[in-house]
Every structure is written in structure tokens, then in C-alpha cells.
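Excluded from the complex is one protein chain; the other protein chains are retained at their positions.
Labels run A and B following the written order; every chain starts at residue 1.
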Amino acid sequence: MTGNAGRGAVPRDPRGVRGDGDEEHITASVFINDDEPGLHDDYARWLERLAPHEPLAQYRHNDTGEDNGDAHLKRQVMGREVVVAVSGGKLDFGPWEQIFYGEFDGRRRKRVLVKIIGE
Amino acid sequence: MTGNAGRGAVPRDPRGVRGDGDEEHITASVFINDDEPGLHDDYARWLERLAPHEPLAQYRHNDTGEDNGDAHLKRQVMGREVVVAVSGGKLDFGPWEQIFYGEFDGRRRKRVLVKIIGE
Partner (left out) sequence: MTGNAGRGAVPRDPRGVRGDGDEEHITASVFINDDEPGLHDDYARWLERLAPHEPLAQYRHNDTGEDNGDAHLKRQVMGREVVVAVSGGKLDFGPWEQIFYGEFDGRRRKRVLVKIIGE
């Protein structure tokens, strides 16, 4: 999600502010973890094991003519939105935390919403 | 969660408002995905594969006399609460997003809490 401009309002005061990013589609995720390529490869292989893309006929959702039944399941494991505290005007992350966008289907244009609220 | 009246406060101003719905029980979920019956059948079968209801003796939680050990696990996969941005006075969803209540046990009366906050 690096470089995402978002559509969030600008906070008037950084104290107590909280931002969240939600992925507005149903076959993708916004999640927070480490920016380590091996780990992201592990996520992809693990999700494929938990919810294999094929055979397509294993998902009733694919009876609609779509082929992304697995992507709807993968998105539930990885989550839809994150809520991140803002302290002193900055996202209050742990040492290695970064926000990622996870795409499990890839067929459509997607948008990510960032909303910032506070006192 | 269609038709849920909730207990949320009414926002005074739609700008920057955010609402969330949380499921207040431990064997059920509130989640956001597509309103497609095949998909919901897929979720049910997939969760049963990840955390089978039987044999009951595989869960130490069921040693308490309950039989819903699996439901506590399914709820973690699907999530407890959702946080949804409100823009222009409306829930700011993606094209197909809807909020659902997922019930994995079914023994008890449940309530869903909806809280709306904003500037």
C-alpha cells in the first residue's frame, strides 16, 4: 500500500487520532506484517494450501461463472481492514510493521480507502 | 446482519464518521463479503474442513460439557468485528461488500452491537 494516496480526511489535531485502511473489495486484503519477500512467498503458498484455487469445481461460488471462489476465502484469513493508531502525527507501528495490500484474484481495478479520524 | 437495529449512537455530523459492528459472542462472527449463496456455502464447508465439528473429543474445550469447540475456532478465521468508514452519511463499501453475521454454534440468543462515532 506504499504510495497510496487514499481518500481520507486530514486530521486537525494529531492527538488521539486514529487512521484505518480498508480494502473495499472482496477478494483482496489489507494486512500488517513484515516486509520480507520470503515471508510473502510463504503467505502465498500457505493460503494456496488452505484454500486451493483448483479444482475450480470445488467451490459453489464458481458455479456463477467466476473462478475466484478461493480468493474470497483467502481474503477472510488475511483480513479486510486494519486499524492503526496515530500518535504524534505518525502511524504508531511496531518495529517491523508495515501495511500491505494482498491481491488474491487480480481481475478488477481496486481501490483502498484510508480514513483518518480523531479529536 | 440485514435489519439489525443495533444500539449505536446517532452521529451528529456525517463527516469523518466511522461505524463498526461487533459480534458480542465468542462462537459467531461479523464479516464483510459478497451476498452470493454459493459463496456462503463455500465458507461453511471450508470452515468445517479447517475446524471440524466432530469428533467432539478432539477439542479440550468440549471437556467442559460444551460441544462448540470448533465454533470458537471458526469465529477466529472469520473475525469478530468489522470497522467501516462512513462517507457522506453512508457506509463506504466497495461494489459488492455487505456485512454478514456468521453463526457457528447457534445455541444461544445473540446480539450485535453497532457503534457510530465521528467528529
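Here, a residue touches a chain if its C-beta (ideal position, glycine included) is under 8 Å from a C-beta of that chain, and two chains touch if they have at least 3 such contacts.
Everything numeric here is computed off the predicted structure, so don't read it as measured data.
> Spell out, residue by residue, where the missing chain touches subunit A.
The missing chain touches subunit A at positions 15-18, 31-34, 36-39, 41-43, 46, 50, 77-79, 82-85, 87, 92-97, 117-119.
> Contacts of subunit B with the missing chain: which residues?
Given the touch definition above, subunit B has residues 7, 9, 20, 22-26, 50-51, 59-64, 69, 72-73, 75-77, 79-81, 83, 111, 113, 115-118 touching the missing chain.
Everything that follows uses one rule, which is that only the chains that are shown with their structure count from here on.
> What whole-number Å value describes the gap between the mean CA coordinates of subunit A and subunit B?
About 18 Å separates the centre of subunit A from that of subunit B.
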